[in-house]
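The structure follows.
Shown here: the complex without one of its protein chains, the others still in place.
Each chain gets a letter, A, B and C, in the order it is written, and its residues are counted from 1.
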Amino acid sequence: MSELELRQTTVEASAEHRPPRRRDRLPRVGTLLAIAFVLFLVAATCFPGLVATQDPNQIAAAEAFRSPSLAHWFGTDESGRDVYSRVIAGTGTSLLIGVTATAIGLALGLALGVLASFGGRALDFGVSRVVEVLFAFPGLLLALLVIVIYGPGPVTATIAVGLSTAPGYARIIRGQLVSIRSAQFVESARVLGHSPARILARHIVPNALVPIFVLATLGIGQAIVWASALSYLGLGAQPPAAEWGAMLAAGRTYLAGAWWMTVFPGLMIVGTTIATTVLGRALARRGRGPS
Amino acid sequence: MRAAPVTTRPTRRFGILATGLVSMIALAGCQAAEPEASGDPVSGGTVTYASGDAEPTCLDPHVGGNYPQALIAGQFLESLVSRDESGEIIPWLADSWEVSSDGLVWDFTLRDGVTFTDGTPFDAEAVKVNVEHLQDPATQSSTGYLALDKVEQVEVVDDLEARFVLTAPDSALLESLSQPWTAIQSPAGIARGMEENCQAPVGTGPFIVDEWVKQDHISLVRNDDYSSPPADAAHEGPAYLEGIEWRFVPDSASRYAALQGGQVDVIDNPQPDTIAAAEQGDAFTWIDAPRPGASNRIELNSGQAPFDDERVREAFIRAVDVNDGIDALFFGTAERSYSALSSVEALAYSDESLFETDLDRANELLDEAGWTERDAEGYRVKDGARLTLRFPVSTNQSIPAEQSLFEQVQATAKDAGFEVVIELLDLSGWYGALFAHEYEIVSAPYTKVGPDVLRIVYHSDSITPAPSGYFANLSQLNDPDVDALLTEAAATSEPDARAELYEQAQQLILGGYYLLPLYDQQNSFLLSTEVQGARAISTVSTPSFYDAWLAG
Amino acid sequence: MTIDPDSPVLDVADLRVSFGGTEVVRGVSLRISPGECVAIVGESGSGKSVTARALLGLAGSNARTSSERLRVRGRELGSAGEREWQRVRARDVGLILQDALVSLDPLRPVGREIEDPLRLHERMPPTARRARVLELLHRVGMPDPALAARQRSGELSGGLRQRALIAAAIALDPPLLIADEPTTALDVSVQARILALLARFTANGTGLLLISHDLAVVRELADRILVMRDGAVIEEGTTAEVLGAPRTAYTRALIAAVPSGTPRGMPLSVVDRPPAAEAEAVATARTAIETPLPALRDQRPLLALDHVTKTFEVADGRFTAVDDVSLSVHRGETLGLVGESGSGKTTVARLALALTKPDSGDVVLDGTEWSRLREAERRPMRPRIGAIYQDALSSFDPRWNVGRILADAASGTERGAPAPGVAALLQQVGLAASVAHRRPLTLSGGQRQRVAIARALAASPEVLICDEPVSALDVTIQAQILDLLDELQRSRGLACLFISHDLGVVRHMADRVAVMQGGRIVEAGAAEQVFAQPAHPYTAQLVADSPRLVH
Partner (left out) sequence: MTRGSPADPRRQRRGRTIRHAGLLVAGAVFVMWAVATLTFFAIRLIPGDPAQAILGGPGSQASQEALDQVRRDYGLDQPLLVQYLAMLGRLLTGDLGSSYALKVPVADLLGAQLGGTMLLALLSLVLAWILALGLSLWSTGRGRVSTAVGEGIELTAAALPHFWLAAVLIAIFSSGLGWLPPVATGTPAGLVLPVVTLAVPLAGFLAQVMRESLLDAMQQPFVVSARARGESTTGVRLRHTVRHAALPGISLSGWALGWLLSGAVVVETIFAMPGLGRTLLQAVTLRDIPVVTGVVLLIALVYVLMTVLTDVSSRIADPRLRQEANR
């Protein structure tokens, strides 16, 4: 949820131009790897058929709990389904959850943030407090409430995660907007006699969006992890849909006997988080032009 | 047939003979008779029990009345009667009983010299108070309330003579009274009011509630004046154990790990795979005690389309294949059932032939029923409507293995063109779906002692929901013949006649393809081998540690 | 060689420092005897700071340093390892960096910072250390040593901060002090005191290596001057020689670029002119100022502040930033506003630009009550008054390239006047048209400032507010920018409010000056006269303190 707060600093740090030593922090290799991984994910999302080796939902009870082999690269699960194929099949759902949740969180956050930063002192105080409240409101409970109210399933899980990430975004976006609004280039636009609307459209919003977009890329991975926690509580994606979080949750039961059921989906989640984060930071650096 | 719940077995022999479930259990069955096989009981020590069931919200099983309450209440409360392993009703707090010829008056002669742990004497007055307590709305009683719905009142004939006056004959009365939910508590305890009584009910049992640390544990200490073991107990006098530490460990993996690590001595609801693992080594003893009443089964909602058509019901049952799944997912710890009743019910009737998988037959039936076309995804369609079956699953009631099994049902049913939509819900949401009839198939366990459970689960009366919206007849089976048979059976005390009626009823129920039996309600306990002499009571299969002692 | 008392404390020959292949210090040699002050003068990027750091073995982990000879007190350190350097630092060589705000750890009390060298180099009981710290603070003229020792750098004023930093550097009385831009970013008065303090040390026999971009500053202290450019020493000699008879064009350019003393209108940037042409260039420039100023007097001022007062809310009441200030700027005239930091200069600028409302008094723009208008009414008039800031970069939208910035500014003018094209604007400020495609971030400081000017002109304003427009620039660049501003102001007859802390600059740019102190205008009048015979003691002090090349 609001480790965004933390990530914000990383974003800003990488956004401001810095001495060369700093640019080496993420090796170019890393960025390339990240791109490669993301491309793989995209492929798995768009043409799972091509990447997968078998029908992800093909039951073969007799084949259950097979360890990784040539036939089943990632082994099989409790129903004898091919874990590798399910991981591939799950990519779409998982990414969808991650992306949509982040989008929802961002949209809300943007609304609140704009309200707070342009609504004048009183409104700012109010909105900021409301955000505080949402913060104080344990994210998981928020999610639980949404789910018990609207029934479980990937959609509600996504909405739930989106909601619980919103306050984090709101805070950062507000901060962004406030700092940009007081930036000197905005003032000089005023001095030139430009209208507030024009300043908002041409300067403030575009400049705020760059870091926000970066934040979003960083948020996706976390959203997936969050959704998986809901799956653990049995409130995530519905069977037989393969979804990383759900697979992680399901495989957990058999961890002692069949490590492969959780390790591989787990690796995908971690991989996605890392890849998106690495790309996000790369973007952040490019967003503000070369150093 | 399968032996009733097994008590401790000497693991040496067990290791050698672990060649397959049936033989094991058969053996275990014989073992049960001679628990002292591994040395003489010694007194002292405490046992730590880790329960996977939800922590009760109230320790008085009269209030509400669910299985978790029964589990713990069995340690400190006792019922008027009990059941032995063969399913015979045996004396407990009641020494003997007589029923009038019209079956409307039951006289119970109570055990003499029993006192509750608060010093209150156990007498007919106490019985009267308990029944009234159960029937008082303020008690918020549910299970017990239903079990005694035919009891009009209890009259105190004399100190040790309690007379139950019924509104109608009830052949299930004794079975109902054998359940922990109707156990007898100290009137003084009840008088304290619900809040206090919920914290520490007072009974006559071998243990006493010492303290209850919410969400952590309940400490039970030995009742040194204990004098009222059931007829099938292995010894007299106080329990061997000084006490029981009753802990709540919801996560099954943690629970098993704790047993391995020795932090706890007994766990319930073990994962099938861990049971299998435990079977390999001889570090643990497995008590397999299926719950009585109904088996675990998938009910087909005959109240609405598409299952209002028997052919579609049969098609579904013919289409799905669960046997491989049960073997793989339960690691041979669960046996496929072909009956509506638990295998511990003597009157259980099963017919394997009705449930043989036959995809071709399933397809024929569906074609006959008019579900001829298939859509792009291969699901059958009829006048534009897809052959969809909503399947609400309670994540609180179905263990992961069972959920996986349902996924396999989903997959196999697809071959015949059924679209099964599994909806994982929390308990409240799940009941919500049932109340709203938003289901075509559902799996709901029902625990009650005796075949009378059939009346609750399949009598048409159970279609009309209780004020709370609950209704037990989830297959919405509405067949006058079945109703008649069940009502008559419930009023028939003569054993053979009763058995006959129940068998006919079950034939009708199974023959109408209203349900797909899976296996008994799984109810297992794993014990470290130090714990000897523990057993499951054959009423609702709750564990009893009265005979238990710590070896070595 | 034997170490006799006046053997050099520092003796460097052919010092070379390179970062990844590129050599930034190319064969610097210098000697410093006890009590001697040697200054290295050069513009940013000339390698002077790297040289200074290299003398402490602090050129950086990724730097390759080599030297034929690198002796401190006769000890050869050319091949010294980190351990050995650690022993040398502070004990033999003390370092004073610019702006103590960032050169002292903002999270640690000043006392602890000063204590460090004592802790690291001397066996001393804590109590003794603390005593020594107070004594040091006293030595550097800290008003309340006990308090200062407890405070953190952020809580001290710039001057005191710098003193604290010096105290830390001299904690162990090192025979050699290296001061890298020790007075940059300080007000002239403070600067004077710091320089005086440094002078005291040299007087006591400490060798001082003074690094600065400002010849005027150096002049006060240095015995000898080295002029660096592109990593090499291009000129060396006694202060008198270098300033009196510079041998290289570059040095001459540096000298010429110093505005103080150069009369109004005379171009400062002579860098690329052949010496011969200089005189006549000056002459033409001289003629340029013949425009008689008195003529303007009777006109109505284009911009006027009339008894303006502005206060800000602070926790315990209100703080008066601008106190009953009245000033006026006429068409074609430059009014210089000079004062030290905190004197309220910038607030005046913001008031003039109607970015804040005065509490009392009026700002009048060409007759209309500028400060009383509603923003909506004011907006169409805004293009008539433009602004140039000290930090040009932050006044540009980071995402935009120069072309877009200028186009945007031009199109902003809702007034009929056809906006000049981007190319024209760039050409006016002496930038190549190709610059239009570059981002400000990739431009040099001078280029950025030119773009800023071009943007200001894009809206074809009548009044120009320049707030410290050249403070962040090297002298030669500063010279070029000043010349540009001067020329544009004259050619377009702009009214210009020129704000700066640098008397030299103001004196060079302004027809009239106003001197601000603590929000008040303490003295105003024709530039030459104010600076020649200051009436107000504060002005006199300022003039006295501000370093000059020639007396």
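Rule of thumb we're sticking to: contacts are C-beta pairs under 8 Å (C-beta built on N, C-alpha and C of every residue); 3 or more make two chains touch, one makes a residue touch a chain.
In this text, all values refer to a predicted model and were calculated from it rather than measured experimentally.
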item: Contacts of the hidden chain among displayed chains; value: A, B, C
item: Among A:A52, A:V225, A:A241 or A:L279, residue touching the chain not depicted; value: A:V225
item: Residue of A:A36, A:L123 or A:L145 in touch with the missing chain, whole complex considered; value: A:L145
item: Full-complex contact with the absent chain, from B:Q263, B:T388 or B:S493; value: B:Q263
item: Omitted-chain contact residue, chosen from C:S341, C:S360 or C:S444; value: C:S341
item: Selected residue (touches chain absent from view) among C:A54, C:V140, C:L165 or C:V451; value: C:L165
item: Residue ranges of subunit B at the interface with the undisplayed chain; value: 50, 54-55, 57-58, 63-66, 137-143, 145-146, 194-195, 198-199, 213-216, 247-251, 253-258, 260-261, 263-264, 396, 426-432, 466-470, 472
item: Contacts of subunit C with the absent chain, listed as residue ranges; value: 53, 56, 58, 82, 86-91, 93-95, 97, 99, 102-108, 113, 116-117, 120-121, 152, 154-155, 157, 165, 168-169, 171, 312-317, 319, 321, 341-347, 518
item: Subunit A residues that touch the omitted chain in the full complex; value: 1-3, 5-7, 9-10, 13, 18-19, 22, 24-27, 30, 125, 129-130, 132-133, 135-141, 144-145, 148-149, 221-222, 225, 228-229, 232-233, 245, 248-249, 252, 255-256, 262, 266, 269-270, 273-274, 277
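Definition applied: only the chains that are shown with their structure count from here on.
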item: Geometric centre distance via CA averages, subunit C-subunit B, whole Å; value: 88
item: Junction residues of subunit B - those touching two or more other chains; value: none
item: Complex contact set, residues of subunit B against subunit A; value: 252-253, 271, 273-274, 277, 324-325, 327-329, 395, 400-401, 403-404, 406-408, 410-412, 421-426, 428-429
item: Subunit C-facing residues of subunit A, complex; value: 17, 21, 183-185, 187-195, 202-203, 206-207, 210, 288-291
item: Touching residues on subunit C, where the partner in the complex is subunit A; value: 62, 353, 355, 379-383, 385-387, 389, 391, 394-399, 408-409, 412-414, 439, 441-442, 455, 459
